[in-house]
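Inspection log for the structure reproduced underneath, given as structure tokens.
Right, subunit A next:
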Amino acid sequence: MQAAEGGGVVRERGVAVADPLLDARDLVKHYGGVEALRGASFTAYAGEVVSLIGDNGAGKSTLVKCLSGVERPDSGTVAFDGRPVELDSPVAARALGIETVFQDLAVAPDLDPAANLFLGRELRKPGVLGWLGVLDKKEMRRRAIGSFDDLGVTLQSIDVPIGSLSGGQRQSVAVARSVVWASKLVFMDEPTAALGVVQRERVLDVIRRVRDQGMAVVLISHNMPEVLAVSDRVEVLRLGKRVARFRAADTTVEELVGAMTGALSQEDAG
Partner candidate 1 sequence: MSKRTVRTLGLAAAALLLTACGSSGQIGDSGSTSTAKKMVLIPGVAAEPFYISMECGFREAAKSAGYEVDVQAPAKFDAPLQTPIVTGVLANKPAAVLIAPTDDKALAGPMKQLKDAGIKVVEVDTKLQDTSIASATISSNNEQGGEKAAETLAKLVGDKPGSVLVLNTKAGTSTTDARAKGFETAIKKYPNLKYLGQQYTDNEPDQAASKVTATLSANPDLIGVFATNLNTGEGAATGLRNAGKTGAVNLVGFDASPKQVQDLQAGVVQALIAQDPATIGKLGVERAVAAIEGKEVKRDTETDLVAITKADASANEKYFYKQAC
Partner candidate 2 sequence: MTPQRKSLAKRLVGTNTLWIALVLLLLIAVFGALRPDAVLTVFTLQTTLVETSVLLVLAVGMTFVIITSGIDLSVGSVLVFSGVTSAMTMNSLNGGDATNAGWGVVVVGLLVALASGAAWGLLNGLLIAKAKIPPLIVTLGSFGAALGAGQLISNGSNVSGVPNVLSNNLGTGTTFGVPNLVILAAVVTALGALLLGTTRFGRHTYAIGSNEEAARRVGIGVTRHLMAVYLLAGVLAGLAGFMAMAYFRVASVTGHDTDNLNAIAGVVLGGTSLFGGAGSIVGTIFGVFIPAVLRKGFVIVGVNVYWQPIAVAIVLVAAVWFDQSRRKARDRS
């Protein structure tokens, strides 16, 4: 694997210059009487890492679910690549090149890592067998090993159900799955939460590499130093609304915390 490029290196790139890749405006989402999103907006540009931060209950996970097709917002608009889109299912989101690492990982614990990597996108054998639905397990395994290698994911065994792997390895597989299939944008909801120091560095490294390929990465994290270390930009959500936007190079942990807690506000209606 590649050596990590020295923590804390923040580059100036693409911020607010090009048109946004993803532009969500005024999203509202109710769960019963609870208003999880109250007109939240969010923007992501190609080739950047943007962190979405906020206190518990600020609506981060709900926003990600709405933007990855798992939940449908009650109102609001989403534009992708300059065109308005309807993200009414995970399949629709994936068709646009959007992948997501969910906080609950959404992996099948009884299946092995390769099967999880290809879940829902299984490769079939060529010819009649493939038409009958027969899987090409060898090819999937080969490609899975290649992808894990590329991403620096280390697994003791490729044959065991991932439920018997450590939490960190499971998370690595979930991250790998989204990165391998994404072509435009990756949402990562707390991708480093269960990881040790070494593995965490690896995931952050993966995030940078994905960004360098020209994709947008949306990182949701509670870890402020981590956010500043890897992001190009930071957007802050509070009580279901975007309240602030920062360039990571120009801000500090104190400023971010201030925006999260409401001590500091830039936008009235995001």
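Observations on the structure shown:
Keep this in mind: a contact is a pair of C-beta atoms (placed from the backbone, for glycine too) under 8 Å apart; a residue touches a chain by one contact, two chains touch by 3 or more; residues count from 1.
Quick note on selection: all candidates are chains of the complex that A comes from, given by their letters.
Here the structure is a predicted model, which means the values were calculated and not measured.
Shown alone here is subunit A; of the other chains of the complex, listed as 1 or 2, the one that touches it is 2.
Subunit A makes touch with candidate 2 in their complex at residues 70, 89-91, 94, 100, 102, 104-111, 113, 115, 119-122, 124, 132-135, 137, 145, 148-149, 154-159, 161, 163-164.
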